[in-house]
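Left out: one protein chain. Kept in place: all the others.
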């Protein structure tokens, strides 16, 4: 069936769930492109036949054209949607993505991610006099310091005032909120409220 | 949803398009043969300007089903009629069916009747299994239900002052969970 491969890509997108990125489906994409190519060639041929005087080929051209359009749309959706996911991941995971996610990205996607990263950094530095970390204080802070509990052995962590704290599973610390917000989002620390 | 099939009748011969109809081995499809075409293809082939195929209104939107909706829309399993019942119904507007006005009216009233129940459930069900309820909903209704539930839990969190608690990002948590399962 026409454009069925392209539809598979779309289905793949809708199957993906939060926190993961399916492997870049190069194989499928190539097949779609091949299909488009042959459709295009067929159309070229039919058009030139029509010019040469054959009639009734118009409906076939129309079908193939629709299929070409369809394929294009699906491919673009696939790529765009993946970029959106990658962009969201920059905010959730931080500037360094976990290896298994990186592994599922294609080369262009990685370079796009790096460029996005750089742009974001440049933009954040340009705000105000000394820059502003936009990924911080995603919710308005209630206090400067918060109580946190380590969920896993993370190793040493240097605070802004130069002290070194060992983050070991099941220790509880009272720290600057701004310092540990990232670690909380990454699941190293748990915020304890009472 | 644009992949949904629609019953069509070929009006002009489709040369070298035999593969579209899996029931024949002929090279061409003659006029008058019936085909199941995906919406996007039917849309391209059936418009005011060119009538390569003509389309029929899908069953779920015909008179008999509209009667059912009128009787009691709440009990219908919309998901079974098409996971994107409303959206697909709206897409159908681009074909000039004679009864299309009735279809759109019916869609609206169906949504209105069902929405009351969905809204009510999404705002009041807490910590219960909702899968039975949601299995009857089409995708749009499901999304609405989810939003309602989220607003409910968010409100509850706010009430118990848990909003200020910083949490591990959902994405990171899901990622970690999957990793653990893999191991």
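Chains here go by letter, A and B, matching the order in which they are written, and residues are numbered from 1 within each.
Note that a residue touches a chain if its C-beta (ideal position, glycine included) is under 8 Å from a C-beta of that chain, and two chains touch if they have at least 3 such contacts.
In the analysis below, contacts and distances are computed from a predicted model.
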Inset, instruction - If you had to name the missing chain as UniProt does, which of "Trafficking protein particle complex subunit BET3", "CDC45", "Tumor suppressor candidate" or "Translation machinery-associated protein 20" would it be? - result: "CDC45"
Legend entry - Chain not shown, its touching partners among those shown: A
Legend entry - Selected from A:5, A:64, A:82 or A:173 as touching the chain missing from the view: A:173
Legend entry - Given A:14, A:126 or A:163, the one touching the chain that is not displayed: A:163
Legend entry - Absent chain, residues of subunit A that touch it: 144-145, 147, 149, 163-166, 168-175, 194
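Following the convention adopted for this analysis, only the chains that are shown with their structure count from here on.
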Inset, instruction - Quick one: report the Å distance separating subunit A from subunit B, using the average Cα coordinate of each chain. - result: 26
Legend entry - Parts of subunit B lying in touch with subunit A, wherever the complex brings them together: 3, 12-17, 19-20, 38, 40-41, 43-45, 50, 52, 161-179
Inset, instruction - Can you check the complex and tell me which residues of subunit A touch subunit B? - result: 1-3, 7, 17-20, 56-60, 62-63, 65-67, 69-70, 88-89, 92-93, 98, 100-101, 139, 142, 146, 177, 181, 184-187, 190-191, 193
